[in-house]
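Omission of a single protein chain aside, the complex is shown with its protein chains in their original locations.
Chain lettering (A and B) follows the sequence in which the chains are written, and residue indices restart at 1 in each chain.
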Amino acid sequence: MNSVWLIPLLPLLGFLIIGLFSRFLSKTAVGVIGSGVIGASFVVVLTYLFPALNGTLAVTSPGFDWITTGKLNISFQFLIDPLSVLMMSIITGVGFLIHVYSAGYMHEDDGFKRYFAYLNLFVFSMLLLVMGDNYVVMFAGWEGVGFCSYMLIGFWFKKDEYNNAAKKAFIMNRIGDLGFLLGMLLIFVTFGTLTYTEIFSQISDPNTSIIQENAGVITIITLLLFIGATGKSAQIPLYTWLPDAMAGPTPVSALIHAATMVTAGIYMIVRSNILYSLAPETLEVIQIIGLATAIFAATIGLVQNDIKKVLAYSTVSQLGFMFFALGLGAYTTAMFHLATHAFFKALLFLGSGSVIHAMGGEQDIRKMGGLKKYLPVTYWTFLIGSMAIAGIPGFAGFFSKDQILAHAYEHSTLLWTLALIAALMTAFYMFRLVFLTFFGEFRGTEHQKSHLHESPAIMTIPLAILAFMSVIAGWVGLPPAIADMLGVTADKFGGFLSNVIYPVNNDTAHHALSHAMEWALMGISTIAVLSVIAFAYVTYVSKSVRPTKEGEHAGLSNMLYNKYYIDELYHAIIVKPLNWLSGQVYTLLEVKVIDNFVNAWGKGVNSGSKSLRFVQSGNLSFYLFLMVIGIILILLFNSSII
Amino acid sequence: MDQILFLILSGLAICGALAVIFSKSPVYSVLALVLTFFSIAGHYALLNANFLFIVHIIVYAGAILVLFLFVIMLLNLNKEAEAKQPILIKLAAFISGGLFLFTLFGALKGMDLIITEKAPSTNIGSVEVLGQVLFNDFILPFEISSVLFLSAMIGAVMLGKKDLKEN
Partner (left out) sequence: MNNFLNLSNSLNNYIILASILFAIGIIGVLVRKNIIIMFMSIELMLNAINLLMVAFSVHHGDPQGQVFVFFIMAVAAAEITVGLAILVMIYRNTGSVSIDALKKLKW
């Protein structure tokens, strides 16, 4: 059997074993099985990663027929090419580290075994999503991760607000999924197939005129698919579920809402890049929404006081950056940022988990401070992660963000300025978080202070590994300026993915930036970032400005703190009318029409039998009379008279 | 000659039947029934069914009607008056009976008239022939009918016994 099947099957096996036999397994066994299958899956992925890196990957697609009706032929097949291998490595690699971390973090929880089962199921679904060779398998994985996200956000189901958060996530995902489904339908109607290779070959074949016939349709298809992506990857307007999703355990936030699930939308768009390259209007829309989300979420993150909420808005903002890159047509750049973001965002979330663990469950940064004395490993890894996300030269985030900014500058200076502003805000709120949490005097209670301790090795080792990756992962995507200086190939990452991106015929001449321009851009952004960090340092450490307490926000900061009241807006515009409508349907339709209809049958039978029972009069002559009538009727109907 | 015989016997049978259902006293009904049975036996003789002629008279007139008379005597029904039936029910009964008759005649109308000449084969109804058929082809029903009689006798005795407890 092709070893490709092992990759998704191992997590599925883990899910089944833990799910079915949890009663017979100890917590340690569950932890070992749960992490072990992901680790084994990662090893199998590595056997595909190394050939891919050497450029010798044989693109294989093993599978079986799944749905065949009429003209619809969908097969359950996998497509192993550099893009999917990249995603698989991230999922299994980062997933493995998070599983190991969870074994330590969730150790005291009662639902430990259920947690690992869900996590394994999630990894399985996510692998399906990235490994499928047609949109249907991707959609199956898409739904699977949505479901697992729901189960894991509402993991501690005894609290109502966590359940509400889970429902909110699921429903908002669903709204996006409608767009995805419609897009898939339209693809099938236009191209007659849902398999990637078949669709893309139809388009790139110079002999067919599909593109000319269906120019408008392709724009609609791409827009619909993008709507699906906004739901899954938390862009405007379907982003409000992600901050609420912080109700789940912290490793869940790290895995699902930072590294993997929310990147599914970006993966989908990169996979369909040929369609998007043919629809410039959609690309414009994606640019605008991505950039708007990046700035919007960053502004909200400036004043949040929950450590996880800051990271959540940071995730939304970084995803906005990735979509912005996609909208500029820079698909490999977006993937590059996706990969580096997976490392440092997972690192930041796990680090925050370590802090929360040390603080005994406290998440408010106003009650923290000076933790770098007590949590040294956590502090250093968190600092590395923050430097990566802020874009300090040398770390991973610098190179990926720099590529995005360079592409933005090629399009227009305005876009570059706005993107730079968003990047600066990122730096500011991240370091605000770092300074308020780790520097200064401890502001919590004495009880919490006595509790402070560094996390056990099972939690700190994954942190260290992720920190290491956050440093070195950027060096595969060197910009041309530095690469030429060092004498190595530029943007090896882009080269790795090059045969997934289809060149488009009407590509406007790509103005490559001159080296001088590149140095200038890098210099400006670095200086700006460093000055913002210095400003943050001055504010929060030297001047010891403390975040305002609850109820004391005013004006602009109040609006930011309350997330621009978007949630309340959605509630008033959408939720309340829907509830009203369903109430109306209940009283008018359900009670009056349907209930009466159903009851009428019962009442009818009742009254019918009440009248019919008088036939049983007990009078024998009557019975005999009826018998004779019956015989006469039989004779009449059988003879030739009637 | 035989037509006249046929008509007389038929008339007697029908008059007897009408008398059975219309007479007030049960005893008169039984006696009319006797007349009917004898005329039907006469029909059997006309049809050369000798064995059945004898058996009919023995079983019906000799046993069944005697049984009827016994029960009537036992229950002392001679002068008893029945409850009056409402006219509507009598009318309904007559109409349904008449309907039945007309249905049968209507069914007959659809049939071809059976006018084929058939030479009467002589000894069909004689004892020998019937005995042959009865004891060769119908031996099983014959034996089982003896069991039937046994059970009828037992049943009648059981049903007729007075409850010994009521003393």
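Observations, loosely collected:
Keep this in mind: a residue touches a chain if its C-beta (ideal position, glycine included) is under 8 Å from a C-beta of that chain, and two chains touch if they have at least 3 such contacts.
Every value quoted in this text rests on a predicted model; they were computed, and no experiment measured them.
Contact residues of chain B toward the unshown chain are 1-3, 5-6, 10, 13-14, 17-18, 20-21, 26, 29-30, 33, 36-37, 40, 43-52, 55-56, 59-60, 63-64, 67-68, 71-72, 74-75, 77, 80, 82-83, 85, 89-90, 92-94, 96-98, 100-101, 104-105, 108, 113-118, 120-122, 124-125, 129-130, 133-134, 137-138, 141, 145, 148-149, 151-153, 155-156, 159-160.
Although one chain is not drawn, its touching partners on chain A can still be listed: residues 613-614, 616-621, 624-625, 628.
The rule we apply is simple: only the chains that are shown with their structure count from here on.
The mean-CA centres of chain A and chain B are about 95 angstrom from one another, to the nearest whole unit.
Residue ranges of chain A in contact with chain B, taken from their complex: 621, 625, 628-629, 631-632, 635-636, 639-641.
Across the interface of their complex, chain A is touched by residues 89, 92-93, 96-97, 99-100, 103-104, 106-107, 110 of chain B.
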